[in-house]
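Provided herewith is a single structure, encoded as structure tokens, for subsequent inquiry.
A single protein chain has been omitted; all remaining protein chains appear in their positions.
By written order: A and B. Residues from 1 in each chain.
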Amino acid sequence: MKRSLAGLALCLYVAVSCTLAHFFPQSVLAFLLVEAGLFLLYYVPAPRRLKISLGALLLLVLFPVLGWGNGYYLEVAIQIGIFVALALGLNIVVGFVGLLNLGFVAFYAIGAYLWAIFGSPQANAFIGGNFFPLSPNWFFVFLVFSIVVGALTGVLLGLPVMRLRGDYLAIVTLGFAEVVRALVNNLDKPINLTNGPRGISPITKPPLFFRPLLEFFGADVSDAKLYPLYFYFLILFLVGVIIWVTRQLENSRVGRAWKAIREDEIAAAAMGVPVVRMKLLAFAVGASFAAAVGVLFAAKQVFINPESFTFMESIGVLAMVILGGMGSIPGAVLGATGVTILNLQLLKGLSIWLNGLRQSGAILSIPLLGSYPLAQLPVQFEPAKYERMVFGLILIVMMIFRPQGVLPPGGAQRK
Amino acid sequence: MDLALEILPQVILDGIVLGFMYALIALGYTMVYGVLEFINFAHSEIFVLGSFVGVEVFLMLQSAGYLSAMHPALVLTLVIVSGMVISGLAAMALERIAYRPLLGGPRLVALISAIGASFFLQDGLRLFESLWRNTFYLNYPTLDFLERTVPLTENLVIPVKSMLVIVMALITLAGLHFFVNRTRLGMAIRAVAQDPDTASLMGVAVNRVIALTFFVGGALGGLAGVLFGIHYSLVNPYTGFIPGMKAFTAAVLGGIGNIPGAMVGGMMLGLLEAFAASYLSILTDGAFGAEYKDVVAFLVLILILIFRPKGLLGETVRESKA
Partner (left out) sequence: MALLELRSVSKRFGGLQALANVSLELEQGTIASLIGPNGAGKTTLFNTLTGLYRPDQGEIRFQERSLVGLKPEKITAAGISRTFQNIRLFAHMTVLDNVLVGMHTRLRTSLPAIFLSSPHFKRQEQEARCRALELIELAGLKGRENEWAHRLSYGEQRRLEIARALAAAPEILLLDEPTAGMNSREAQSLMALFRELIGQHVKAILLIEHNMRVVMGISHRVHVLDYGEKIAEGCPDEVRRNPRVIEAYLGQGTWMENAQS
């Protein structure tokens, strides 16, 4: 009885939050409510079939419909999807195996630049003839190819750091990512591989192979409307695959071996776990996720440059994994969602609100301290730019007060 | 190759100046590592804080009109001392707030907190300066005296700024050597670095010694920050990361936890970087130029940690319990 009641409540919640979001397209709160719906679906005890149907409805139908009317929603959802994928990849290395990879963004960059170079005229700079950009169909080939490249790079990074202990491993991975970034930033001579700090554009987008079908149904088929939806479904699919692969691995001898290595490497080896091979596998899998998402990112952005792949991005993804809970898949999803929304919407909203205050000419009077004309608020104070502070605070606070994260693995164990 | 030889003395001089600055920062990393076996990731921000304190003191003196009236030595003393003290105190606060609650647990937890502290401080400095001065890119005002140069030979000109760095560094290093090896407090630090449990049994207040170590390390970082600011003039909250990483490399190169090692490592890295900056393009025929000098430092870091993590002078290995 209780479960069906809960199920009914969930249906109502989804209906109400979506309606609100539809009628208040500017409201951050409405958007958050809709997204919170997904988490409620995961945790509230209700009939399983109902939850799955509701979830599918929300993700596959309701959200796209909302997004059709309000492109910004889709943009945020895609961003979230990208970071969810990255957080899931890092979660394998940091959460399951316990290896602190501070340079995760390097794999992301490699995937992105892989497609950027060959999916744009850039490659013509070092390969004669005029073969590039490759036709849009190659996007899917490169998506698969990036998985392989990512895995190889993961192994390459993993090999030398295998025997390092925790903090040294962290610093070496950091160094690796910085070397990659410096290379990307400077490989515009002697041969122009990456076009240096100027970045690469325009990058080819994936083909709209379903366009004829839509035209048949008389739908509005302009690129501007179609592509955001297209990328939304692409990232949704990618995230789905990543979650599936991660769960399968987690519930196999591989996942158990990974966690065993995290808990006690020597005991794990004594129990027959091939430690080096398992660590390399973790690096490879995590890196391949990041590289695949990188390809998608490059195609969506149409323009990339080294500034998207800094140490701060690596720490951002780390903050997401830690906030959500190391070693927990729902945790990684929550962390990525939370931090992305924090940065994209809350901080931005704060910025806009402060700007409004500044322009309103209002005066703030603080008792005993005098008054302060808000127009004088320094222009420099732009909350949207303070991502580092947010990340840093998250890391410190979580480590001190709740190192296991908001949704730790095996959450039901709190007896 | 004549050009190469001609610029050699200048390159060496640049390397030495850079080396001293890296050595000063590296000491902060190595001393903390010595007593806690912990990498104080936020030390690079303590270093930048020193630069900012220095420039603020300068600017305050300037706006109060005293700058031109006071003797340069007095100005410099004020700037340097305030930079050192505030950095030292900040380092102590950092330890108390962000590290002490965590250092009993898994090592990585504290490291993550340190990274968080580093990021927080970067934007914290930005926030402060944005609200205070409406900009977070600040320039050190020039002192005429510092702008002069002294020609040593026809190829070699040494700016007074550089002399300041060398002199201050030498004084400080000598002072540190005396402090660590000839005073009771210094001995306490060495004892805790070797074996904190026994030291505590012998009556050493380990927590206070740790706080003191952070203060000293932070002060050295702050000094390096002021000198850095005077030398390069422009400071912003994000300029700590790269020199911090390089100084950490230097500390590891010399042997993390080993004080003379930090000095040796710093000097070596400074010279390496100066050589890379000047000679890389010559060596590679223009293919790879001075922009890769940072990469050189990172490569050194990676190679050292993989192949000889003990460093050149060896890690001071803590006595482990049988």
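By our rule, a contact is a pair of C-beta atoms (placed from the backbone, for glycine too) under 8 Å apart; a residue touches a chain by one contact, two chains touch by 3 or more.
Quick caveat, the model's predicted, so the values are computed rather than measured.
J.: The complex has one chain that is not drawn here; which of the drawn chains does it touch?
T.: A
J.: Taking the full complex into account, find the residue in A:53, A:137 or A:248 that is in contact with the omitted chain.
T.: In the full complex, the listed residue that touches the missing chain is A:248.
J.: Tell me which residue among A:257, A:393 or A:407 touches the hidden chain in the full complex.
T.: A:257
J.: Hey, which subunit A residues sit against the chain that's not shown?
T.: Residues 245, 248-249, 251-254, 256-257, 259-260, 263-264, 266-275, 410, 413, 415 of subunit A touch the chain absent from view.
The definition used in the following text is that only the chains that are shown with their structure count from here on.
J.: Just how far, in Å, is the C-alpha centre of subunit B from the one of subunit A?
T.: The computed centroid separation for subunit A versus subunit B comes out at 35 Å.
J.: Taking the complex as given, what residues does subunit B use to touch subunit A?
T.: Listed in rising order, the residues are 38-39, 98, 101-102, 105, 107-113, 115-124, 126-127, 130-131, 134-136, 241, 245, 248, 286-288, 291-292, 294-295, 298-299, 301-302, 305-306, 309.
J.: For subunit A, which residues are in contact with subunit B within the complex?
T.: On the subunit A side, the touching residues are 98, 100, 102, 160-161, 164, 166-168, 170-172, 174-176, 178-179, 182-183, 185-186, 189-190, 311-312, 315, 318-319, 322, 378-381, 386-389, 391-396, 399-400, 403.
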